[in-house]
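A single protein chain has been omitted from the complex, and every remaining protein chain is retained in its original position.
In this document, chain identifiers A and B correspond to the written order of the chains, with residue numbering beginning at 1 in each.
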Amino acid sequence: MAMNPGSKPVLQHSTATAGGMAEAHPAPPSGLLRWLLTTNHKEIGSLYLIFSLVMFFIGGIFAMVVRAELFQPGLQLVQPEFFNQMTTMHGLIMVFAAVMPAFTGLANWMIPLQIGAPDMALPRLNNFSFWLLPVAFTLLLSTLFMPGGGPNFGWTFYAPLSTTYGPPSTTFFILSLHIAGISSILGAINIIATILNMRAPGMRMMDMPLFVWTWLITSFLLIAVMPVLAGVITMMLMDINFGTSFFDAAGGGDPVLFQHLFWFFGHPEVYIMILPAFGIVSAIIPTFARKRLFGYASMVYATAAIAILSFLVWAHHMFVVGLPLVAELFFMYCTMLIAVPTGVKVFNWITTLFRGSISFEPPMLFALAFVVLFTIGGFSGLMLAIAPADFQYHDTYFVVAHFHYVLVPGAVFAIMAGVYYWLPKWTGHYPNERLAQWHFWLSVVGVNLTFFPMHFAGLAGMPRRIPDYALQFADFNLVSSLGAFLFGASQLLFVAVVVLCVRGGRRAPAQAWDYAEDLEWSVPSPAPLHTFDTPPTFERPAH
Amino acid sequence: MWGVIKSVLAAFFGVQKEGQRRQDFEQGRPVPFLVAGVLMALVLVGLVALVAVLASR
Partner (left out) sequence: MRTLLVLLAGGGLLAGSLQTALANGWNMPVGVTELSGEIYSLHMIIFWICVAIGVVVFGVMFYSLFRFRRSKGAKAANFHENTLVEVIWTAIPLLILVGMAVPATATLKKMYDASDADLDVMIIGQQWRWRYDYLGEGVAMTSNLATPRTQIRGDEPIDASANYLLEVDEPLVLPVGQKVRFLFTSDDVIHSWWVPELAIKQDTVPGFINENWVRIDEPGIYRGQCAELCGVDHAFMPIVVRAVEEEEFEAWLASRREAAEEEAMGIDREWQMSELMERGEQVYGSVCVSCHQQEGTGNPPAFPALAGNEQLLSDADWHTSTVINGVSGAAMPAFRNTLNPVEIAAVVTYTRNAWGNDTGDSVQPSEVAERLSD
């Protein structure tokens, strides 16, 4: 801590106050009940993270089925009907059950620690938010075993394919999304209440770590758009079961209305999955470059700008649906604008690296890969923003490549970076460095082998969501499938690292990374069940 | 008033001098900034829409 004088907050509280006063808390119930009834932010955070890891593997298995079928031309393993269920379930599970809960888990664990709060503002609500999730996704997964099969209309569930032409299980799918949506909204309310009310004395908004900032903004996005999702699926429910015609042209409805509503939710949703990732990376890069984050204020502004603009770009998902010219132009311009704050973020990270003192621990490796590969996803996003060219890109593997670049080596890598970064705080042990490096390099190779050839397949003319393809796409798909198997298998290493780290390993001190700045590093490692019973006093760094 | 608008413009552009930001946060009240921010977001939408309408002619 002493090696960087004058550039970091001075923490005026001792580990004794942080870990002490355990006797003031009643003993938790034992066994399963403890986890069912817990209101502790750390335990709930762990539950979220474990749930999301399990779902990551379930969604991953679906992806493996898809890639295995696409390994070569012709139908070998599954029928188109089941293939469509696999692509749909893969998308739904990864978005709603893996990436979002992982970020919520990290928020639960880290936001109270980073702002010096003893827990989340609404602990019982927190427990409820979590336990809604297993209910929602058990219901969703159970549709696979129902007559007619599970959802088979893509994770975007466009009407009327999902209404008039949907399988009988669609109603269960709607209920499960409703439950997951309620969970997200409650979680977001909790996070906002915590951040606005429970910061340590002396910590103002512009002193908060960026992970806290990005989650605050993400929470507002969640509260704004989750009700829109709830609305649109309720309209579907009415169309399917109660004879309305919101999306049925035969009854005077409009299928395109569905897409407007869905993407008004869907585009901010994309940023819900990436803004917290920005926060994690903004914590890790300064730590391992041993230099303060460049442009903290512009990072905050950029996050807010991205959040506002994310409400103005939804129809760029609909360029070929038959919008009027003015609408195409408006959404093209807004989409191009959003590249500016995103670019600012990347420039800030890189300038933070410039003239730093850089080392390459596992969290840093993942954060650096995030910067490079997310930027590649950003480039293809910029290309997709050009409306005339989007007439060629839309609904092809180019799009599949684009959003997997921002979501896998983007969001998922950031989550893994965060896990490696905070594991010492959670478990008191450093993750096994050798294994983590293997995990990193295999993941990087796997992810690029999987998704890079998809750019070419899409440009060459391969539509998305097809179980079988023309022969000229065979080579691209072969490479993608091999890459996917490699990436999928190497995630087992991740589980191994986490399990080993929980069970033992090199001991970590409170300040597990020598330059790490934020309040979480002032409590012991592993963090005791109750921290900050007495609020710490926060002081801004002196300039 | 002008100072508030200038600060919000700087926030929209994403770049602000550290000193000015510090001063805004220490001396300003938040409400004028919030109101100006919302209004100027609407102005931004209007401007882009206007450009789109003009370009489509």
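By definition in this document, a contact is a pair of C-beta atoms (placed from the backbone, for glycine too) under 8 Å apart; a residue touches a chain by one contact, two chains touch by 3 or more.
Given the structure is predicted, the values throughout are model-derived calculations rather than measurements.
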item: For the chain not depicted, the shown chains it touches; value: A, B
item: Residue among A:Leu125, A:Val340 or A:Val445 touching the omitted chain; value: A:Val340
item: Listed residues A:Val256, A:Val445, A:Leu486 or A:Val502, member touching the removed chain; value: A:Val256
item: Option touching the unshown chain, where A:Thr138, A:Thr234, A:Ser359 or A:Gln511 are the choices; value: A:Ser359
item: Residues of subunit B (touch criterion as defined above) contacting the omitted chain; value: 13-18, 55-56
item: Footprint left on subunit A by the chain that the document does not show; value: 4, 6-7, 73-76, 80-81, 84, 147-148, 152-154, 158, 160-161, 164-165, 167-168, 249-250, 253-256, 289-298, 320-322, 325, 328-329, 332-333, 336-337, 339-340, 343-344, 346-347, 350-359, 368, 371-372, 375-376, 379-380, 382-383, 386-389, 391-392, 394-396, 456, 459-461, 463-472
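Quick note on the criterion: only the chains that are shown with their structure count from here on.
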item: Subunit A - residues contacting subunit B, complex; value: 204-206, 297-298, 301-302, 304-305, 308, 312, 325-327, 329-330, 333-334, 337, 340-341, 344
item: Of subunit B, residues touching subunit A in the complex; value: 11-12, 14-16, 18, 21, 25, 41, 45, 48-49, 51-53, 55-56
